[in-house]
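Supplied in C-alpha cells, the structure appears directly below.
The block that comes next holds subunit A.
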Amino acid sequence: MPMSDCVAYYPGCSLEGLAVEYDVSTRAVCRALGLTLVELNDWNCCGSSPASLHEPMLSAALAGRNLLLAQENHLNTVMTPCPGCLKALKGAIKIRDSHPEALAQALGRPLSEQVHAVSVLQLLYEKVGPEALSRAVRRGFDGLPVVPYYGCLLTRPQAVARFDDPENPVSMDRLLEAVGCTVPDFPFKTECCGATSGITRSDIVSRLSGRILDMAQRSGARAIVVACPLCQQNLDLRQAQAEKAMGTRFGIPVFYLTQVIGWALGLPQKDLGLEKLIVPGDGLLPAREPPEPSES
Partner candidate 1 sequence: MRIGVFVCRCGTNIAGTVDTQAVAAGALASPDVVYATELLYTCSEPGQQEIQNAVLTHRLQGVVVAACSPRMHELTFRRAVEKAGLNRYLLEMANIREHVSWIGQDKAANTEKALELVRMAVAKVRRNEPLFGSQVPLTKRVMVIGGGVAGIQAALDCADAGLDVVLVEREPTIGGKMAKLDKTFPTIDCSSCILGPKMVDVAQKENITLHAATEVESLSGTIGNFTVTLRKKAVYVDWDACTGCGLCMEKCPSKKNPDGFNEGLGAAPAIRIPFPQAIPKKAHIDRSACRYFSTGKCRVCQKICPVGAVRFDMEDRQVVEHVGAIIVATGYDLFDPAAYGEYGAGRYPDVITAMQFERILSASGPYGGHIRRPSDGREPRDIVFVACVGSRDKSVNRPYCSGVCCMVIAKQAILARDHLPEARCYVFYMDIRAPGKNYDEFVRRAVEEYGVQYIRGRVGKIYPKGERLVVQGADTLLGARVEVDADLVVLATGVEPSRGARELAEKLHISADTNGFFMEGHPKLKPVETNTAGIYLAGACQGPKDIPASVAQGSAAAAKVLALFARDSIATDPQTAHVMEKVCIGCGKCLSVCPFGAIQWKTLRDGTKKAQVLETVCQGCGLCNATCPPKAVQLNHFTDDQILAQLETLCA
Partner candidate 2 sequence: MTDRSSLRILGFLCNWCSYGGADTAGVCRFRQPALLRIIRIPCTGRMDPMFVVKALVQGADGVLVSGCHPKDCHYGVGNFYARRRLETVGRFLSFIGMDPRRFRYTWVSASEGQRWQQVVTEFSALIEELGPNPGIGSSAPASHSRQFLSG
C-alpha cells in the first residue's frame, strides 16, 4: 500500500492504560479491513481538559506536536479512537487555520494545511462503509439488540466535528446493523455520561451514566456500544456505582465499537481484549465459529 493510503494512528494515553482493549481492537479491526495504521512515533499527550485551563495555545501546541509527527511521516490523515484527543487535534487544526503563524511559532515549524484528524468511527464509516463491512462479516450478531452511545464529542459541535448529525447521529447505527445487530431507537445517543467529573465528583457520573444505562435497559438493548474510552469507563467501570446510587441492577455490558465489529469479522478474542470488560459481555457474543472463508 502506498504511504498516501496509510493512516497515521494516534492512540492517546487512555488507550495505553484503562482503554487498552480499545487500542488492540482498533488495530485488529483496521488490519482485518485493509486499513494500514502507522502509529505516530513518540507521540505525546494531547493535553486533554487540564490543558484547557491555561491559554489556548497550550492545548494547540501539545496536540499540534502530534500532527507535526504525522506531517513528517507524509501522512495527512490522523486517526484517533479517543474523542477527547480528537477534540484537541481539531482544536489545533482550527488554530492552524485561523492563526497559522502563531501555531508555527509555538511548534517551531509550520503545520501543513493538508493534515486533518478523524475518529475511528468516521474512518470505518467513510473508508469502509456499512455495505463493505456487511460483506466482510463472518460471525453475524443475529439480531442482538444493542444501542449505540456516541457521547458528547464525536459529532458535536457540528462546526468542529463536521461528521454525522449532532443530535441524532446514525453512523454507528449503520455499522452495527451491518454486523447483524438490531438497533432500537435510543434517545440518549449524545446525552452526557458525566465526562471527567468522575475524578472529582463520582456522584455526578453515577447519576448521568445511570440515566443512560436505564434508558438502554428500557429500550430493550442487551448491550451498549461506545466509541469513547471515557464513556466506556463511566458506563462500565462505574456501572456498579450507578447501580448503587439508583438502587437497581443493570448488568449491561459496554463494548467498544471495534470489539463488536472485530468479533463479527471473526477475529480471535485475544485480539479484541474482551476479557478486559468489567461487566462481562461474552454471553452475548455469537458462539458459532466463523466458517472457512469461501472462495468466490
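Candidate entries met the following condition: all candidates are chains of the complex that A comes from, given by their letters.
As a working rule, contacts are C-beta pairs under 8 Å (C-beta built on N, C-alpha and C of every residue); 3 or more make two chains touch, one makes a residue touch a chain; residues count from 1.
On a predicted model such as this, the values are computed, not experimentally measured, just so you know.
**Q** Using the contact rule from the top, which of the candidates 1 or 2 touches subunit A in this complex?
**A** By the stated definition of touch, the match is candidate 1.
**Q** What does subunit A use to touch candidate 1 in their complex?
**A** Counting only subunit A, the residues touching candidate 1 are 165-168, 185, 187-188, 215, 218.
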